[in-house]
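As you look at this complex, bear in mind that one protein chain is not there, while each of the others sits in place.
Up next is subunit A:
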Amino acid sequence: MAYSEQEILAGLAEIVSEETGLPADSVSTEKSFTDDLDIDSLSMMTIVTLAEEKFSVRIPDDEVKNLATVGDAVSYINGAQS
């Protein structure tokens, strides 16, 4: 079952909210993980690990550095769904 972009954003926002304590509705597509959400590399890998499980996708380490914004991550996960 494929998730819609909206569902991916909602699920990712929930993961980011749990990790950072920020309200889920503040995790919008244009937000930068590092600059806006203050997520360090360790937290980013936690989010990646949890997102891989939630959406049944694989996010290779080489791709993580390209995921600057929440929108980048939503697009990548959407495209990676089988």
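Convention: contacts are C-beta pairs under 8 Å (C-beta built on N, C-alpha and C of every residue); 3 or more make two chains touch, one makes a residue touch a chain; residues count from 1.
Here, contacts and distances are computed from a predicted model.
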For the complex's missing chain, which UniProt name, "3-oxoacyl-[acyl-carrier-protein] synthase 2", "Raffinose/stachyose/melibiose transport system permease protein", "Tripartite tricarboxylate transporter substrate binding protein" or "Sigma-70 family RNA polymerase sigma factor"?
-> "3-oxoacyl-[acyl-carrier-protein] synthase 2"
Check the options A:E7, A:D36, A:E52 or A:D72 and report the residue that touches the missing chain.
-> A:E52
Kindly note down the residues of subunit A that lie in touch with the hidden chain.
-> 18-21, 42, 45-46, 49-50, 52-53, 58
